[in-house]
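Structure first, then comments.
Every protein chain except one is present and positioned as in the full complex.
So, chain A:
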Amino acid sequence: MEGGQWRNSIINQLQSRNKRETAAFQDIIAFQSRLFDNVNTLKNENLQLQLLNERIRYTSTESVLSNTGGASNERIQALEQKILAQQEELTSLHRRRGESAQQIITLNAKVHEQEKSLQAKDIIISENTALIASLRAEIQLYETNMAELQGLNQVIRDEYQALQIALSSVEDKLRKAQDENRSLVERLIKYKAKDADKMNEENEHFLKSSNPTAFFINTFGRVSFGKKSDKVRKELEDAAREGSSRSSGGSGGSNEEKIMDTIHYYTSILPTKVSLRFDAHDGEVNAVKWSPTDRILATGGADRKVKLWDMSKSVVESRGALVGSNAGVMSVDFDSTGAYIVGASNDFASRVWTVGDQRLRVSRKYY
(Lines give C-alpha, C1' and ligand atoms only; values in the text may rest on other atoms or scores of the structure.)
Protein backbone atom coordinates (compact mmCIF):
# COMPACT_ATOMS: atom_id res chain seq x y z
CA MET A 1 0.00 0.00 0.00
CA GLU A 2 1.43 3.25 -1.10
CA GLY A 3 1.13 5.98 1.43
CA GLY A 4 2.07 9.53 1.79
CA GLN A 5 0.87 13.01 2.26
CA TRP A 6 -0.89 13.19 -1.05
CA ARG A 7 -3.01 10.14 -0.33
CA ASN A 8 -4.12 11.36 3.00
CA SER A 9 -4.94 14.69 1.48
CA ILE A 10 -7.01 13.05 -1.22
CA ILE A 11 -8.87 10.85 1.22
CA ASN A 12 -9.58 13.78 3.49
CA GLN A 13 -10.74 15.95 0.64
CA LEU A 14 -12.98 13.20 -0.69
CA GLN A 15 -14.50 12.59 2.69
CA SER A 16 -15.14 16.25 3.27
CA ARG A 17 -16.55 16.52 -0.23
CA ASN A 18 -18.94 13.71 0.38
CA LYS A 19 -19.91 15.19 3.73
CA ARG A 20 -20.50 18.56 2.16
CA GLU A 21 -22.17 17.55 -1.06
CA THR A 22 -23.82 14.26 -0.34
CA ALA A 23 -24.48 13.73 3.34
CA ALA A 24 -25.82 17.25 3.87
CA PHE A 25 -28.44 16.88 1.20
CA GLN A 26 -29.10 13.18 1.15
CA ASP A 27 -31.83 13.20 3.76
CA ILE A 28 -33.41 16.45 2.68
CA ILE A 29 -33.60 15.37 -0.93
CA ALA A 30 -34.92 11.94 -0.03
CA PHE A 31 -37.54 13.56 2.22
CA GLN A 32 -38.38 16.03 -0.52
CA SER A 33 -38.80 13.35 -3.10
CA ARG A 34 -41.00 11.38 -0.75
CA LEU A 35 -43.08 14.48 -0.14
CA PHE A 36 -43.14 15.08 -3.86
CA ASP A 37 -44.49 11.64 -4.50
CA ASN A 38 -46.99 12.04 -1.69
CA VAL A 39 -48.19 15.31 -3.08
CA ASN A 40 -48.58 13.76 -6.49
CA THR A 41 -50.56 10.81 -5.21
CA LEU A 42 -52.71 13.10 -3.05
CA LYS A 43 -53.35 15.33 -6.00
CA ASN A 44 -54.49 12.39 -8.03
CA GLU A 45 -56.68 11.14 -5.20
CA ASN A 46 -58.15 14.59 -4.74
CA LEU A 47 -58.96 14.80 -8.39
CA GLN A 48 -60.68 11.45 -8.33
CA LEU A 49 -62.61 12.36 -5.23
CA GLN A 50 -63.72 15.60 -6.79
CA LEU A 51 -64.91 13.74 -9.79
CA LEU A 52 -66.78 11.30 -7.59
CA ASN A 53 -68.27 14.11 -5.56
CA GLU A 54 -69.39 15.88 -8.68
CA ARG A 55 -71.02 12.79 -9.97
CA ILE A 56 -72.81 12.12 -6.71
CA ARG A 57 -74.04 15.68 -6.54
CA TYR A 58 -75.32 15.51 -10.06
CA THR A 59 -77.26 12.33 -9.45
CA SER A 60 -78.66 13.65 -6.18
CA THR A 61 -79.94 16.86 -7.79
CA GLU A 62 -81.59 14.83 -10.46
CA SER A 63 -83.30 12.63 -7.93
CA VAL A 64 -84.40 15.69 -5.92
CA LEU A 65 -85.92 17.21 -9.00
CA SER A 66 -87.80 14.13 -9.89
CA ASN A 67 -89.07 13.43 -6.37
CA THR A 68 -90.17 16.53 -4.56
CA GLY A 69 -90.93 19.22 -7.12
CA GLY A 70 -94.45 20.72 -6.49
CA ALA A 71 -97.07 18.42 -7.90
CA SER A 72 -99.24 21.26 -9.10
CA ASN A 73 -96.24 22.86 -10.70
CA GLU A 74 -95.48 19.68 -12.43
CA ARG A 75 -99.06 19.28 -13.54
CA ILE A 76 -99.10 22.79 -14.89
CA GLN A 77 -95.91 22.05 -16.74
CA ALA A 78 -97.36 18.87 -18.14
CA LEU A 79 -100.51 20.72 -19.17
CA GLU A 80 -98.50 23.46 -20.77
CA GLN A 81 -96.56 20.90 -22.62
CA LYS A 82 -99.80 19.29 -23.69
CA ILE A 83 -101.12 22.63 -24.85
CA LEU A 84 -97.98 23.21 -26.75
CA ALA A 85 -98.28 19.82 -28.34
CA GLN A 86 -101.92 20.51 -29.17
CA GLN A 87 -101.07 23.81 -30.74
CA GLU A 88 -98.42 22.20 -32.77
CA GLU A 89 -100.90 19.59 -33.83
CA LEU A 90 -103.39 22.29 -34.74
CA THR A 91 -100.94 24.16 -36.89
CA SER A 92 -99.91 20.98 -38.57
CA LEU A 93 -103.57 20.17 -39.22
CA HIS A 94 -104.15 23.63 -40.70
CA ARG A 95 -101.21 23.10 -42.91
CA ARG A 96 -102.50 19.75 -43.94
CA ARG A 97 -105.96 21.22 -44.71
CA GLY A 98 -104.38 23.79 -46.99
CA GLU A 99 -102.47 21.08 -48.71
CA SER A 100 -105.59 18.99 -49.19
CA ALA A 101 -107.50 21.98 -50.62
CA GLN A 102 -104.71 22.46 -53.10
CA GLN A 103 -104.93 18.80 -53.92
CA ILE A 104 -108.70 19.07 -54.51
CA ILE A 105 -108.17 21.88 -56.99
CA THR A 106 -105.56 19.98 -58.88
CA LEU A 107 -107.73 16.88 -58.89
CA ASN A 108 -110.68 18.88 -60.29
CA ALA A 109 -108.52 20.13 -63.08
CA LYS A 110 -107.46 16.57 -63.76
CA VAL A 111 -111.09 15.43 -63.87
CA HIS A 112 -111.84 18.11 -66.47
CA GLU A 113 -108.97 16.98 -68.56
CA GLN A 114 -110.06 13.39 -68.29
CA GLU A 115 -113.59 14.29 -69.44
CA LYS A 116 -112.20 16.11 -72.44
CA SER A 117 -110.08 13.21 -73.41
CA LEU A 118 -113.08 10.93 -72.89
CA GLN A 119 -115.16 12.97 -75.35
CA ALA A 120 -112.36 12.91 -77.88
CA LYS A 121 -112.12 9.19 -77.50
CA ASP A 122 -115.94 8.84 -77.96
CA ILE A 123 -115.69 10.68 -81.24
CA ILE A 124 -112.88 8.47 -82.36
CA ILE A 125 -114.87 5.37 -81.41
CA SER A 126 -117.91 6.46 -83.42
CA GLU A 127 -115.71 7.17 -86.42
CA ASN A 128 -114.15 3.81 -86.06
CA THR A 129 -117.55 2.01 -85.90
CA ALA A 130 -118.57 3.73 -89.14
CA LEU A 131 -115.35 2.63 -90.70
CA ILE A 132 -115.91 -0.90 -89.49
CA ALA A 133 -119.39 -1.00 -91.04
CA SER A 134 -118.12 0.18 -94.38
CA LEU A 135 -115.30 -2.32 -94.24
CA ARG A 136 -117.80 -5.09 -93.45
CA ALA A 137 -119.84 -4.15 -96.52
CA GLU A 138 -116.69 -4.29 -98.57
CA ILE A 139 -115.90 -7.66 -97.17
CA GLN A 140 -119.39 -8.86 -98.16
CA LEU A 141 -118.80 -7.57 -101.67
CA TYR A 142 -115.48 -9.28 -101.93
CA GLU A 143 -116.88 -12.50 -100.62
CA THR A 144 -119.57 -12.57 -103.27
CA ASN A 145 -116.97 -11.73 -105.86
CA MET A 146 -114.86 -14.54 -104.64
CA ALA A 147 -117.76 -16.99 -104.82
CA GLU A 148 -118.39 -16.00 -108.43
CA LEU A 149 -114.75 -16.34 -109.26
CA GLN A 150 -114.64 -19.74 -107.66
CA GLY A 151 -117.60 -20.82 -109.80
CA LEU A 152 -115.83 -19.52 -112.86
CA ASN A 153 -112.66 -21.24 -111.84
CA GLN A 154 -114.55 -24.51 -111.48
CA VAL A 155 -115.98 -24.18 -114.95
CA ILE A 156 -112.56 -23.44 -116.40
CA ARG A 157 -111.05 -26.38 -114.62
CA ASP A 158 -113.74 -28.68 -115.99
CA GLU A 159 -113.09 -27.40 -119.43
CA TYR A 160 -109.41 -27.88 -118.94
CA GLN A 161 -109.95 -31.48 -117.89
CA ALA A 162 -112.13 -32.13 -120.90
CA LEU A 163 -109.46 -30.65 -123.13
CA GLN A 164 -106.82 -32.78 -121.43
CA ILE A 165 -108.80 -35.89 -122.20
CA ALA A 166 -109.26 -34.80 -125.78
CA LEU A 167 -105.53 -34.11 -126.00
CA SER A 168 -104.59 -37.55 -124.74
CA SER A 169 -106.91 -39.23 -127.21
CA VAL A 170 -105.46 -37.12 -130.01
CA GLU A 171 -101.95 -38.05 -128.88
CA ASP A 172 -102.89 -41.70 -129.00
CA LYS A 173 -104.11 -41.19 -132.52
CA LEU A 174 -100.88 -39.43 -133.39
CA ARG A 175 -98.82 -42.29 -132.04
CA LYS A 176 -100.84 -44.78 -134.07
CA ALA A 177 -100.39 -42.66 -137.15
CA GLN A 178 -96.64 -42.52 -136.55
CA ASP A 179 -96.45 -46.27 -136.17
CA GLU A 180 -98.31 -46.66 -139.36
CA ASN A 181 -96.01 -44.19 -140.97
CA ARG A 182 -92.94 -46.08 -139.78
CA SER A 183 -94.23 -49.36 -141.10
CA LEU A 184 -95.04 -47.69 -144.37
CA VAL A 185 -91.52 -46.24 -144.56
CA GLU A 186 -90.01 -49.66 -143.89
CA ARG A 187 -92.07 -51.11 -146.56
CA LEU A 188 -91.04 -48.33 -148.91
CA ILE A 189 -87.38 -48.97 -148.12
CA LYS A 190 -87.87 -52.61 -148.84
CA TYR A 191 -89.43 -51.78 -152.16
CA LYS A 192 -86.63 -49.37 -152.87
CA ALA A 193 -84.05 -52.04 -152.10
CA LYS A 194 -85.84 -54.34 -154.47
CA ASP A 195 -85.81 -51.62 -157.04
CA ALA A 196 -82.11 -51.10 -156.57
CA ASP A 197 -81.43 -54.80 -156.92
CA LYS A 198 -83.45 -54.87 -160.03
CA MET A 199 -81.58 -51.90 -161.34
CA ASN A 200 -78.25 -53.53 -160.59
CA GLU A 201 -79.33 -56.63 -162.36
CA GLU A 202 -80.36 -54.54 -165.30
CA ASN A 203 -77.03 -52.75 -165.27
CA GLU A 204 -75.11 -55.95 -165.15
CA HIS A 205 -77.15 -57.18 -167.86
CA PHE A 206 -76.49 -54.10 -169.84
CA LEU A 207 -72.75 -54.02 -169.11
CA LYS A 208 -72.36 -57.55 -170.20
CA SER A 209 -73.96 -56.75 -173.36
CA SER A 210 -72.47 -53.24 -173.89
CA ASN A 211 -69.45 -52.17 -175.93
CA PRO A 212 -66.37 -52.93 -173.93
CA THR A 213 -64.32 -50.01 -175.29
CA ALA A 214 -66.70 -47.40 -173.99
CA PHE A 215 -65.52 -45.55 -171.01
CA PHE A 216 -68.41 -44.09 -169.11
CA ILE A 217 -68.19 -41.24 -166.87
CA ASN A 218 -71.33 -39.95 -165.47
CA THR A 219 -71.39 -36.23 -165.66
CA PHE A 220 -73.22 -36.04 -162.39
CA GLY A 221 -70.13 -37.34 -160.69
CA ARG A 222 -71.59 -40.70 -160.01
CA VAL A 223 -69.11 -43.39 -160.98
CA SER A 224 -70.06 -46.81 -159.89
CA PHE A 225 -67.04 -48.56 -158.65
CA GLY A 226 -67.22 -51.85 -156.98
CA LYS A 227 -66.01 -55.35 -157.12
CA LYS A 228 -68.65 -56.15 -159.63
CA SER A 229 -67.81 -53.19 -161.76
CA ASP A 230 -64.09 -54.01 -161.54
CA LYS A 231 -64.86 -57.40 -162.90
CA VAL A 232 -67.04 -55.81 -165.50
CA ARG A 233 -64.21 -53.48 -166.45
CA LYS A 234 -61.75 -56.31 -166.83
CA GLU A 235 -64.22 -58.15 -168.95
CA LEU A 236 -64.80 -55.03 -170.92
CA GLU A 237 -61.08 -54.54 -171.46
CA ASP A 238 -60.72 -58.15 -172.52
CA ALA A 239 -63.51 -57.69 -174.93
CA ALA A 240 -61.89 -54.50 -176.22
CA ARG A 241 -58.69 -56.35 -176.94
CA GLU A 242 -60.68 -58.81 -178.90
CA GLY A 243 -61.54 -55.91 -181.00
CA SER A 244 -65.22 -56.24 -181.27
CA SER A 245 -66.52 -53.08 -182.76
CA ARG A 246 -70.05 -53.41 -181.86
CA SER A 247 -71.58 -51.61 -179.09
CA SER A 248 -75.09 -51.71 -177.99
CA GLY A 249 -77.08 -48.98 -176.32
CA GLY A 250 -75.36 -46.43 -173.90
CA SER A 251 -76.54 -46.09 -170.42
CA GLY A 252 -75.25 -42.51 -170.30
CA GLY A 253 -76.68 -39.58 -172.13
CA SER A 254 -78.18 -39.70 -175.64
CA ASN A 255 -75.28 -37.66 -177.10
CA GLU A 256 -72.75 -40.25 -176.21
CA GLU A 257 -75.01 -42.91 -177.57
CA LYS A 258 -75.11 -41.17 -180.84
CA ILE A 259 -71.33 -40.71 -180.94
CA MET A 260 -70.80 -44.31 -180.04
CA ASP A 261 -73.17 -45.40 -182.60
CA THR A 262 -71.56 -43.41 -185.37
CA ILE A 263 -67.87 -43.69 -184.62
CA HIS A 264 -66.34 -47.08 -184.42
CA TYR A 265 -63.06 -46.38 -182.66
CA TYR A 266 -62.02 -45.68 -179.22
CA THR A 267 -63.26 -42.46 -178.01
CA SER A 268 -61.97 -40.41 -175.08
CA ILE A 269 -64.20 -37.81 -173.71
CA LEU A 270 -62.79 -34.82 -171.87
CA PRO A 271 -64.83 -33.31 -169.11
CA THR A 272 -66.21 -30.06 -170.36
CA LYS A 273 -68.01 -28.67 -167.43
CA VAL A 274 -66.88 -28.02 -163.89
CA SER A 275 -69.41 -29.43 -161.55
CA LEU A 276 -67.88 -28.37 -158.32
CA ARG A 277 -64.97 -26.18 -157.46
CA PHE A 278 -63.36 -25.64 -154.12
CA ASP A 279 -60.05 -24.66 -152.53
CA ALA A 280 -58.83 -27.76 -150.80
CA HIS A 281 -55.37 -26.81 -149.57
CA ASP A 282 -53.13 -23.85 -148.86
CA GLY A 283 -50.83 -24.52 -151.75
CA GLU A 284 -50.65 -27.16 -154.43
CA VAL A 285 -52.92 -30.20 -154.47
CA ASN A 286 -50.64 -33.14 -155.18
CA ALA A 287 -52.98 -36.12 -155.04
CA VAL A 288 -56.69 -36.93 -155.38
CA LYS A 289 -58.40 -40.24 -154.71
CA TRP A 290 -61.97 -41.43 -154.47
CA SER A 291 -63.00 -43.68 -151.69
CA PRO A 292 -63.84 -47.12 -153.04
CA THR A 293 -66.98 -47.41 -150.92
CA ASP A 294 -68.39 -44.05 -149.93
CA ARG A 295 -68.77 -40.85 -151.81
CA ILE A 296 -65.68 -39.40 -150.19
CA LEU A 297 -62.78 -37.68 -151.89
CA ALA A 298 -59.29 -37.64 -150.37
CA THR A 299 -56.83 -34.95 -151.32
CA GLY A 300 -53.16 -34.54 -150.41
CA GLY A 301 -51.56 -31.10 -150.46
CA ALA A 302 -48.31 -29.26 -150.01
CA ASP A 303 -49.59 -27.98 -146.66
CA ARG A 304 -48.66 -31.41 -145.19
CA LYS A 305 -52.32 -32.44 -144.76
CA VAL A 306 -54.59 -35.13 -146.16
CA LYS A 307 -58.15 -33.86 -146.31
CA LEU A 308 -61.42 -35.80 -146.67
CA TRP A 309 -64.37 -34.27 -148.46
CA ASP A 310 -67.96 -35.49 -148.47
CA MET A 311 -69.42 -35.28 -151.98
CA SER A 312 -72.80 -36.92 -151.32
CA LYS A 313 -74.69 -33.65 -151.58
CA SER A 314 -74.54 -30.93 -154.18
CA VAL A 315 -72.10 -29.01 -152.08
CA VAL A 316 -68.73 -30.12 -150.73
CA GLU A 317 -68.43 -30.66 -147.02
CA SER A 318 -65.14 -31.11 -145.26
CA ARG A 319 -65.01 -34.33 -143.29
CA GLY A 320 -61.72 -33.48 -141.66
CA ALA A 321 -58.00 -33.09 -142.13
CA LEU A 322 -55.55 -35.90 -141.40
CA VAL A 323 -52.39 -34.45 -139.94
CA GLY A 324 -49.05 -36.00 -139.09
CA SER A 325 -46.98 -35.47 -142.18
CA ASN A 326 -43.80 -33.45 -141.82
CA ALA A 327 -43.68 -32.47 -145.47
CA GLY A 328 -46.05 -32.08 -148.37
CA VAL A 329 -48.22 -35.14 -149.18
CA MET A 330 -47.45 -36.40 -152.66
CA SER A 331 -49.84 -39.33 -153.03
CA VAL A 332 -52.89 -40.84 -151.30
CA ASP A 333 -54.79 -44.07 -151.63
CA PHE A 334 -57.58 -45.99 -149.91
CA ASP A 335 -57.57 -49.63 -149.07
CA SER A 336 -60.20 -51.80 -150.68
CA THR A 337 -62.70 -51.52 -147.81
CA GLY A 338 -62.40 -47.75 -147.63
CA ALA A 339 -61.60 -47.88 -143.88
CA TYR A 340 -57.91 -46.97 -144.14
CA ILE A 341 -56.13 -44.34 -146.12
CA VAL A 342 -52.41 -44.19 -146.87
CA GLY A 343 -50.46 -41.06 -147.68
CA ALA A 344 -46.91 -40.70 -148.99
CA SER A 345 -45.09 -37.53 -148.19
CA ASN A 346 -41.84 -35.78 -149.00
CA ASP A 347 -40.34 -36.52 -145.60
CA PHE A 348 -39.47 -40.04 -146.73
CA ALA A 349 -42.40 -41.48 -144.76
CA SER A 350 -45.71 -43.16 -145.46
CA ARG A 351 -48.56 -42.91 -143.00
CA VAL A 352 -51.81 -44.79 -142.57
CA TRP A 353 -54.94 -43.18 -141.02
CA THR A 354 -58.35 -44.64 -140.29
CA VAL A 355 -61.15 -42.87 -142.09
CA GLY A 356 -63.75 -43.39 -139.38
CA ASP A 357 -62.03 -41.69 -136.48
CA GLN A 358 -59.40 -39.85 -138.57
CA ARG A 359 -56.44 -40.93 -136.46
CA LEU A 360 -52.91 -41.75 -137.43
CA ARG A 361 -52.34 -45.51 -137.20
CA VAL A 362 -48.97 -46.25 -138.75
CA SER A 363 -46.05 -43.99 -139.50
CA ARG A 364 -43.03 -45.48 -141.23
CA LYS A 365 -39.98 -43.95 -142.70
CA TYR A 366 -38.06 -45.53 -145.56
CA TYR A 367 -34.69 -44.31 -146.56
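Quick notes on this structure:
Please note the rule applied: contacts are C-beta pairs under 8 Å (C-beta built on N, C-alpha and C of every residue); 3 or more make two chains touch, one makes a residue touch a chain; residues count from 1.
Just so it is clear, contacts and distances are computed from a predicted model.
For the chain that is left out, the UniProt protein name among "Glutamyl-tRNA(Gln) amidotransferase subunit C, mitochondrial", "Autophagy protein 5", "RING-type E3 ubiquitin transferase" or "Exosome complex component RRP45" is "Autophagy protein 5". One of A:22, A:59, A:106 or A:275 touches the chain omitted from the figure, and that residue is A:22. Considering the full assembly, A:13 is the residue among A:13, A:178 or A:275 that touches the omitted chain. Interface note for the absent chain: among A:5, A:72, A:272 or A:314, the touching residue is A:5.
Annotation for chain A: contacts to the undisplayed chain at residues 1-2, 4-7, 9-11, 13-15, 17-18, 20-22, 24-26, 28-30, 32-33, 36, 39.
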